[in-house]
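Note that this is a trimmed complex: some chains were dropped, and none of the rest were shifted.
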Amino acid sequence: MIQSSKDIDVAVFGATGYSGFELVKLLLNHPRVRLGHATSGSNPDANLNQLHPTTLDLPLCSPQSVPLNEIDLAFLCLPHGAGPGRGQEEAARLARAGVRVIDLGGDYRLREIDHYRRWYQTEHAHADLLGSFVYGLSEFHRTRIADATRVANPGCYPTCTALALYPLAEAGWLTEGSIVINAVSGLSGAGRGLKIPSLFVEANENVTPYHPGQVHRHVPEIMQTLRDMSGAEIPSVVFVPHLAPVNRGILATIHVPLSQGPSMSEIREHYAARYEKEPFVHLLAEGATASLKHTCGTNHTAISLHPCEGGLVVVASIDNLLKGAAGQAVQNMNLMFGLPETEGLPC
Amino acid sequence: MIQSSKDIDVAVFGATGYSGFELVKLLLNHPRVRLGHATSGSNPDANLNQLHPTTLDLPLCSPQSVPLNEIDLAFLCLPHGAGPGRGQEEAARLARAGVRVIDLGGDYRLREIDHYRRWYQTEHAHADLLGSFVYGLSEFHRTRIADATRVANPGCYPTCTALALYPLAEAGWLTEGSIVINAVSGLSGAGRGLKIPSLFVEANENVTPYHPGQVHRHVPEIMQTLRDMSGAEIPSVVFVPHLAPVNRGILATIHVPLSQGPSMSEIREHYAARYEKEPFVHLLAEGATASLKHTCGTNHTAISLHPCEGGLVVVASIDNLLKGAAGQAVQNMNLMFGLPETEGLPC
Amino acid sequence: MIQSSKDIDVAVFGATGYSGFELVKLLLNHPRVRLGHATSGSNPDANLNQLHPTTLDLPLCSPQSVPLNEIDLAFLCLPHGAGPGRGQEEAARLARAGVRVIDLGGDYRLREIDHYRRWYQTEHAHADLLGSFVYGLSEFHRTRIADATRVANPGCYPTCTALALYPLAEAGWLTEGSIVINAVSGLSGAGRGLKIPSLFVEANENVTPYHPGQVHRHVPEIMQTLRDMSGAEIPSVVFVPHLAPVNRGILATIHVPLSQGPSMSEIREHYAARYEKEPFVHLLAEGATASLKHTCGTNHTAISLHPCEGGLVVVASIDNLLKGAAGQAVQNMNLMFGLPETEGLPC
């Protein structure tokens, strides 16, 4: 056996949040990657094992101390928004310095500047760069990602929802009435910030919807992607996210009205054909139902289809920290560097 | 202070399942009730503390050894269906013997015999008794329950859903399109039977829909109640129950299409008026969202209302073992015996 | 039935932490108590239902606005230590004003001022009051509590441990080698303060010892009580507390070396005799093992005894928020006001 050479030099900006830490672990195990720098804005002199209960002995550094000319790719796992050390600024700084960037934050996902303003409720200091980022939903933009130098990694809810509905959107079957998306996320989706609802005692033995009825910032991202997939306007989407007492995972249960149109078996065949060759998207057998456990700890997406009166229920699950963040980021890196798409992503 | 006299003699048939055990605890703390007999079909000679981790020293007995002439009321917490020791038979035996009955099982909830046959997939050996049971949704049938000798205690999902939609049904506002109900239940809702999906390792760190799209046996019960409430046919209901890793509680997130009709403030006022005097139903303030924790460990129902494009999202929660089973049974007993409705039910 | 008159006026100082909220719920259900005032130092104008997910509509007030002459008893659920609004000051202010006090905090539990200084690492501004508080372990100081106007409610770990070892201490059987106490607490024991280890994602799927080997502030309290019980010095105690991913409960697993001395059946008989008439302490049958579930949601203590080579393993559990805090406080109030000891404490 010849040991693979570790020849891609990467840095992780923001290695101490849940997504950043997950990404670090993937990269350390990736046969082709050398993780030379992992930054922390607030604890640049610490070791990762002082901030997380881990046996990994990984020294952190400040974002400013990363020698940009020595890295082939920068991953950004930073809070979104304007200001020093946040995603908007850092992604712009790196991109303008000619560094390849995969941004796991939300600052460069929406193409329309006023959508950004409205949903993120802040100005965008680098609106001119918005168009230069490819939306990194690997299965949808595979070839564009392979050629990209800047990738906006999708949000966790949008990844799960868009993959659940992609075959319907593409076939032009998302045209009737309201699409009702009820989704459940684990607590890592709420981040590592200190707030009462994230305390164990509050979240445990509880399930709680948040922002029901209101428009969550993931909705314009979902709408933008579904429009791109279908090449047409999408009827209204009702999205109700919930927190459930699990560490990780997203499950979306989606009701799609389909009073006319394709039969259930046509739909199933269309999904099967669409995802037949995808290494990370799985249509479950008839009778099976997707659950968090199907994908927890993996980069996979599980989808199940269920007929109902007047339509269809689609259930999909991903691991929010993997396919919904760090895993898809590695998948996109693999595409950008011409590696096998599954490299370094355990099955 | 004069100690309340314990003057109502009751028996619990089936005291060792989750609902039965919860009921036993409520009854032992009830100031007016003497719990003389608690039965177990499979362990009639055991003590409750040998079957559950509890400090309660409560001897069990066989169903046959309960002296029917000495009890004022029998609670039944038995598996539904035909055959000895099951709800259908035992409720009939007791009812025909002239004993007052509150049946927490599903055998006497549906008025239409063919609905029963279809959803419970078994024959009903005592179909002649179906009409003699009052459906025990306390807030809806309060006066009929007060006069009843036989009460069919509602299911947990139907209780939560019907109270969530009662004001809309009553006002005639449930007339458009599909009502999409996504509900989450704790594992105690799956009972104490031994099956793989109920194991800790399987259910923990998981959320799983069950029977999506298919019609669950709670759907005809929900439909029957909403029809009774509205006096009209109800458009289609899509119901997707999920298991979440909590011990107890039900949360229903319901999308109601309402493109024409009342304004949000009219709806809110109508709910407020409807439930103003109810001790166990609470409309949360604008901006708050109902969660499992609002009602866990209580007999309460929490409801929150949220406008959305083209309609309304109603969120409601109950404790499945209390308002969804044992608590509502005690509430109904209080009604039947002319006690304050909240007696023995902690706030 | 004659409705019990609610004739004891109480106030809760610090109603928004986990112990305070638990106490509020007990008091609202207590047949003899009128809870007229519940304070919050930081949110005096809020309603409890704005700070906790609850259907309880309970207005809060500032500590200063409680009319001390109108209350019969004040419960204090405040952070320990010196300074305005903390237990040391508030308890002193109320006590000096002649108000009966039950302090659920730690400021008045240790009789020796230098023990306080050492373990709480702060000065005590009201050391002169230390001797005037009765240590409120109900089962040990029942008659003194009945006559007391000031009670220092025990800590959760000391309550569980002291009741587990009381019969051994009393019999003079705690004389050999090190007593090794491994204890597990639910997260509510860590309070509602915002800190990384209390976040759901950190505590869930984790068990973590804290301060192993070091002396936790509960150790001098345990030692003081065991000395009082035995009338003699106690050999060394090794105490290792752990956090486990449950909301509530304390389980202590205690190894007691007993190479000489009583037989297992003598020990068992002694425990049985000691606790025979206690309403809230239960010696489990031989072969059974105490677990959190035995006491969760109740004011009870469950104890099981297990022989081992060279000694004895004692396992005990309580609910940290009930017998370990609010429940024992109500039990002590019942003693102080001549009520049945179990009044308002569900079995």
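Going in written order, the chains are labelled A, B and C, and every chain counts its residues from 1.
The rule is short, and it goes like this: a residue touches a chain if its C-beta (ideal position, glycine included) is under 8 Å from a C-beta of that chain, and two chains touch if they have at least 3 such contacts.
Keep in mind that this is a model prediction, so the values were computed, not measured.
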Oligomeric copy total, full assembly; chains in place: 3:
4
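One rule holds in what follows: only the chains that are shown with their structure count from here on.
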So which chain ends up closest to the centre of the protein, judged by Cα positions averaged per chain?
B
Copy-to-copy rotation (chain A on chain C, CA atoms, range 0 to 180, rounded to a multiple of 5 degrees) logged as 180
Between chain A and chain B, what's the gap in Å when you average each chain's C-alpha atoms?
40
Mean-CA-position distance for chain C and chain A (Å)
46
How many Å are there between the centre of chain B and the centre of chain C, using C-alpha atoms for each centre?
36
Which residue numbers or ranges of chain A touch two or more of the other chains?
202, 204-206, 208, 245-247
Complex contacts: residues of chain B adjacent to chain C:
1-2, 4-5, 25, 28-29, 31-32, 49, 53-56, 205, 282, 284-285, 288, 291, 293-295, 297-298, 300, 302, 346-347
Can you list the chain B residues touching chain A in their complex?
177-178, 180, 182, 184, 202, 204-210, 212-214, 236, 238, 240, 242, 244-249, 251, 253, 255, 257, 289-293, 296, 304, 306-313, 315
For chain A, which residues are in contact with chain C within the complex?
18, 53, 186-188, 192, 194-196, 198-206, 208, 245-247
